[in-house]
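A single protein chain has been omitted from the complex, and every remaining protein chain is retained in its original position.
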Amino acid sequence: MFTFDLLANAIVAGVLLGGFYTAVSLGLTIAFGRLDVVNIAHPAFVILGSYTAYMVNAAFGVDPVLAGLAFTPAFFAIGVGIYRVYHASFERRGDESLRGLAFFFGLMFIVEVALILVYGVDYRLVDAPYIGATVSFGFVGVPMRMLVPFALALIMTIALQQYFVRTFMGRAIMAVSQDRLALQLMGADPTRVKQLAFGIALATASLAGAMLIVIGPVEPSMGRLYIGRVFAIVVLGGMGSVGGTLIAALLLGVIESLTATFYGPSWAPAVAFGFLLFALAVRPQGLFGR
Amino acid sequence: MNPPLLQIQDMTKRFGGFTALDQVTIEIARGARFGLIGPNGSGKTTLINCVSGVLAPDGGTIRFDGTDITTLKAHRRTRLGIARGFQIPKPFASMTVRENLAVPLEYAAGARIGPGIEDEVGEILAMVGLEEKAEANAAGLTQIEMRKLELARALAAKPVLLISDEAMAGLSSTEVDDILAILLILNERGITVIMIEHIMRAVMRFSERIAVLDAGRKIAEGTPEEILRDAGVERAYLGE
Amino acid sequence: MAAKAFWPVAIALILAAIGLTQLLANEYYFFAAYVVLQFVVLATAWNILGGYTGYVNFGSAAFFAVGAYCSVALIKAFDAPLPVLILAAGAVSGLIGLATGYLTLRLKGVYFAIATLALAIVLETFITNWDFVGGASGTFVLRPKEVWLFDSYIKFLFAVMMVLAVAAVGIARSIERSKLGRGLAAIRDDEVAAECMGVPTLRLKLLATTISGTLMGVAGAPYPYYVTYLDPLSAFNLSYAVNAIAMPMIGGTMTWLGPVVGALLLGTAQQVATVTISSELNLLIVGVMLVGFVILAPEGIVGLVRKTIRRGRRR
Partner (left out) sequence: MTRTGGERIRAWALAGALIVATIGAAAWGPGARAADPIRVGFGMALTGGLAAAGKAALLAMEIWAQDTNDAGGLLGREVALVYYDDQSNPANVPGIYTKLLSIDQVDLVVSGYGTNLIAPAMPIMMSRDLVFMGLFGLAVNEQFDYDNYFQIMPAGPDPRLDWSRGFFSLAETLAPKPKTLAIVGADAEFSRNAMIGARAHAEAAALEIVYDRTYPPATVDYSPIVRAIQATKPNLVYVASYPPDSVGILRAAKEIGLKARMFGGGMVGLQYASIQTKLGPMLNGIVNYDFWVPEPTLNFPGINEFLAKYQAVAGDAGVDPLGYYLPPYAYSYVQVLGQAVEATQSLDHKILGAYIHGHEFDTVVGKVEFGANGEWARTRVLLVQFQGIEDKSLEQFTRPGSRVVLYPEEWVSGTLDYPYAE
């Protein structure tokens, strides 16, 4: 049942999906790739972002994406708080590899259960005028539900990239784990830089969460499903490269979409993770690594 | 004539676009006291990491006692007799000082835990002046004690070749003299010693031969006197 | 000397467990105790890699599930007896541990943690699509009608799990006191230094992943008989992974006693909570305790108790 039409549509769907994956992964690209903070709770915070967007949407009818944007400062503050605890308890003691990981694991669990306590385990959906609409380019149909998150993810990627390249603090963040000397020469305090960067990383979760609930229904424990995917993307993207994250996410999206279309959707996650395992084994510096 | 104990041939190591070592060739005779100096970032520690097996070089070969060890893993090299201390001390933080020494004694020197090993540990600790601290937790040592522990732990591996990576940084001059004395005793017992050091007085006094690295290249090699006279070395240290 | 007391106490525990099955009629205690003991095995297994070696395994559920599904496959194919199931499950899970280790252990530790996450999903997908063991729809496993010496199968399972728990703890304890244990501790403290002190780090890490994986598989092997209906969602349940980490962390990761204390405490608390406070709070407690302990008491309960004893002695 292979047709060119189907192939084109599968690739487009994969690219759109990949855009959304980028949004979910960027926070971890910063935290894990740049700061060496292995925040496995990141997907749980993305789900938290979905719920805050849902809450505002359900109560005031505000567009979920706008709601996600509005909540970024709150998420930033949470991120700063978490980093302070993490730094004081683990990083300073040099105990991040074992207990630091367990800390984030516990955090993930707490966020998830807290959401269940407040909202229950029902799937939640949002309303927005573009959900359900489609734009067509020839024989390729693009659902707005996927296109809006994709566009937003692209804007996010470009904005972050520009921030890292063009601003003083952005460059400090890029240097913080790789080049202590450069950081010292810039006169920046590494702990403060990391605190800021972690705040930004968590702020992306608010937006990514809003995108997630635009794409489909959300329930509290869904975050777990993204842990593996997100790490796969960050590692394949070359640990800390914003552009690499985008490319890796698009690649994963397209692979999943092609598998789902032509081979059988059942194997799509295994294909993606097999890809990660393989990459870890043969090219740990990522596909686009330094 | 015996071959040199250590032959480093055309050693090259790159990190991304940065060349940390550029075709460095050094030979060290059995029983020698060899000094390795150079400005910060000149590639000294990278060279040592390649010799001890922590880093895999991108080019060149290393021969130890006549055999090619270029692709050998670090722990195998240690068992062959190459032992090193680290510039930034890396103690086994959850263990006592005694247990820190037990690891190389068991794994590198092949000793069994028993009465015999206690004697060995005691002897080494006495040598570096840490016998008081045998039961202390390694994480609680002072910087100076940690440097001594680095040396002691390397000795516990029963080395043929001992590499001391800035073991004397931050020590007082009497402590520097103590360490120098220890290294000299070891050398008299037949252990070849490579010393990487910033304290010129110590290197010059200790070494029979010295190699100078700058920006990944060997720019000079000779006796301490020759090195002191070398114009290139002066340039490297003081700038143009 | 307590070192000599361990095995007599261990054997006494097993005999007491068997005695209990003959004396106590009420099956509930055996159901509950089985689950707690199962966590003793899982936590101990996790700690060999996590606590002793410093490598975090997020995929404990996968190793456990592989053990359980290995049993299902052998029951379906040969109607194999329980000891065979346990051995085979251990072997298969151990091999998977070895393979995962081989793929990732040459890298930084955190890659191993991520790989175990990915491994769990790959294995779950595989089981979900393997119809012989029930696939996504799950499978029923009927318990043997009768079993020698025991008047009910659950009592037998309880006794078996007691033996496995004692064996796992014994293995962990022997490792801790051996040359291997000191090598693993050196890796945990500083891997580069360990390698330079002659410790064959890769080989030791592979050994640790294999032993840890084997024990997790062993813990899962009798599970199909316990639950009688097995589906991938419950076999790969995240609660196994969470508990396998939380229990040693709370009990203390440095000694064999830590995971045992953590598993007994947390496992019992969960069993009690299941029949008392019927709420998500139950799960929240595990998460909060895990975070609280890693921040405030990084050495766990065992570490705290030791510190208190030491302080007391000084006075």
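Per-chain residue numbering starts at 1, and chain names A, B and C are given in the order in which the chains are listed.
Keep this in mind: contacts are C-beta pairs under 8 Å (C-beta built on N, C-alpha and C of every residue); 3 or more make two chains touch, one makes a residue touch a chain.
Everything quoted here is computed from the prediction, not taken from an experiment.
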{"item": "Touch with the omitted chain, as defined above, among A:10, A:82, A:107 or A:207", "value": "A:10"}
{"item": "Absent-chain contact - pick from A:67, A:82 or A:116", "value": "A:116"}
{"item": "Residue among C:171, C:265 or C:285 touching the omitted chain", "value": "C:265"}
{"item": "Touching residues (missing chain, whole complex) on chain A", "value": "1, 3, 5-6, 9-10, 13-14, 16-17, 20, 116, 120-123, 125, 127, 131-134, 141, 143, 145-146, 215-217, 219, 221, 225, 257-258, 260-262, 264-266, 268-269"}
{"item": "Where the missing chain touches chain C, by residue", "value": "1-2, 5, 9, 13, 26-29, 31-33, 35-36, 125, 128-129, 135-138, 140, 142-143, 152, 154, 177, 223, 226-231, 233-234, 237, 239, 257, 260-261, 264-265, 267-269, 271-272, 274-276, 278-280, 282-283, 302, 305-306, 309"}
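By our rule, only the chains that are shown with their structure count from here on.
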{"item": "Best-connected chain pair, where connection means C-beta pairs in contact", "value": "A-C"}
{"item": "Between chain C and chain A, distance of the C-alpha-averaged centres to the nearest whole Å", "value": "32"}
{"item": "Length of the line joining the C-alpha centres of chain B and chain C, rounded to whole Å", "value": "43"}
{"item": "Per-residue multi-chain contacts in chain B, two or more chains", "value": "none"}
{"item": "Overlap residues in chain C, where contacts from two or more other chains coincide", "value": "188"}
{"item": "Contact set on chain A toward chain C in their complex", "value": "32, 38, 40, 85, 89-90, 93, 95, 97-103, 105-107, 109-110, 113-114, 116-117, 221, 224, 227-228, 231-232, 235, 266-267, 269-270, 273-274, 276-277, 280-281, 284"}
{"item": "Chain C residues touching chain B - in the complex, by the definition given at the top", "value": "179, 182-183, 185-186, 188-190, 192-202, 254"}
{"item": "Complex interface listing, chain C residues touching chain A", "value": "50-51, 54, 56, 58, 103-104, 107, 109-111, 113-115, 117-122, 125-126, 128-129, 188, 238, 242, 245-246, 249, 253, 280-281, 283-284, 286-288, 290-291, 294-295, 298"}
